[in-house]
Structures are given as structure tokens and as C-alpha cells.
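All protein chains of the complex are present and in place, except for one that has been dropped.
So, chain A:
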Amino acid sequence: MIEPVLADLIALQQGDTAFPSGSFAFSNGIEGLAAQEPGFGEVELARNVSAALDFRWAGTDRVALVLAHRTGADDAVASERLSAIDAAVEAASLSEPMRTGSRRNGASLLAAHARLGTPGAAALRAAVRTGTLFGHLATVQGALWRALGLSEERAASVAGYAFASGLTSAAVRLGLVGAIEAQRVLSGALPRIARILEYPVDDPQDEDIVLTGFTPLIEIAAMRQAQAELRLFAN
């Protein structure tokens, strides 16, 4: 275990938008929502950030991240288990733009950590290349941040923050809200993230990894936006 202060600093580094995680390329449905909803602004952003946290991140990404963190990738058994968690994320993601976005974001994060020499990053990257791992963002975050010494709770906190700030940052870059409005939305999301972090994550019974999610409006927006001729973000 690392010292709590050092753990806090590592968590800040991983959540920093200056860290080359690749997340800047993904709006996770915000661009599509804005395209289909004229006048999309702070109120609409706040509602959709809440819905995405409650009905996607809480039961799907967060659960996969926590299970991946508990599993790690230290040996062959753990790697097989990690692949099963990752496959469950794949199977639970019906919307192709959200699914491929999660995989591509995971690949970007892995590439950065492999170059930084994070323990286990190169092996995970090889597993993605050989097809034994899809490399979804949540799975990769869980495995890598465990390797960096972050606790399960800290890793989930950083991921929740990064998820919400990714949505608000995308809205700023799309010109939908200003920086102050985005921070107001993010501030409003923090207590929600804190509450979600209190939800227990049970270890799977009978190998059945239970991921739950329900974000039809955001997914529809992303699916429609994927067919647009002109777009700023990958999803």
C-alpha cells in the first residue's frame, strides 16, 4: 500500500485532463443530444449528466471498474477473470458508438500507461492486440489504477469524476455552455457521484457478472450522431 497523500496525488494525476487518457475525443452522446435538441444548455446538460451517472456509470462502468480492480491482471487466472469482466461490458453495450468509444478510450489510456511504464500496461495492451481482451475503459482503469497502488475506492472516485467531467468538457468544446456553467454542472454532479460510490458491489455469483444500465435517450443520440457527415467527437 502506498501512503494516503501519495495516493491522493496519483489520483489527481489520473483525473487531470492534462493526462493523455484520450478522453478528449469522446463526448459520450453529448454531441448527439445537442444535435437533436436545439437550445441544449446548462439545464439539459445537468439532467443528462445526472441520467448518465445514475443509469450508466453507477451500474455498468463503476461495477466493471471495481470488479477489474479486485481482479487485477497479475497472473493467468486473474487475466482470464479480467477478460470475462471486459466481455460482460461488451455484451451489455448495445449502442455501437458507446461500445466502440469505450474500447477506443481504453486503448488510448493503455497506450499512455504503456509508454509511462505502468506495471502491467504492456501485457494488457498485448492482450487487446491478440483479441483476448476488448479493452473497455472501465476494465482498463480498474486494472491499471490497482497497479499504481490506488485503492478500489479512490479508483472509483477518479473514474466517476472523469466520467462527469468528460461530459461537461465536451459541452464546453461544443460551445453549448461556458466554463463557469460547466463547472456548476460538475459541482452539482459531485454529491451524486459520492452517493453512487456508497453503493456496494457484490462479487459475481456463478460467474454471472451483473451490469445494469438504461440510457436510451443518450444512446439514441449517439447512434444517430454516428451517421452524421460532420462531427467533432468520436461518439
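General observations
The rule is simple: a contact is a pair of C-beta atoms (placed from the backbone, for glycine too) under 8 Å apart; a residue touches a chain by one contact, two chains touch by 3 or more; residues count from 1.
Rule of thumb we're sticking to: contacts and distances are computed from a predicted model.
Note on the omitted subunit: UniProt lists it as "Urease accessory protein UreD", one of the names in "Peptide/nickel transport system substrate-binding protein", "TonB-linked outer membrane protein, SusC/RagA family", "ABC transporter permease subunit" or "Urease accessory protein UreD".
Only one residue from A:Thr17, A:Ser187 or A:Thr212 touches the chain missing from this view: A:Thr212.
On the side of chain A, the interface with the absent chain consists of residues 36-37, 46-48, 50-51, 54-55, 59, 87-88, 90-97, 99, 210-224, 226-227, using the contact rule stated above.
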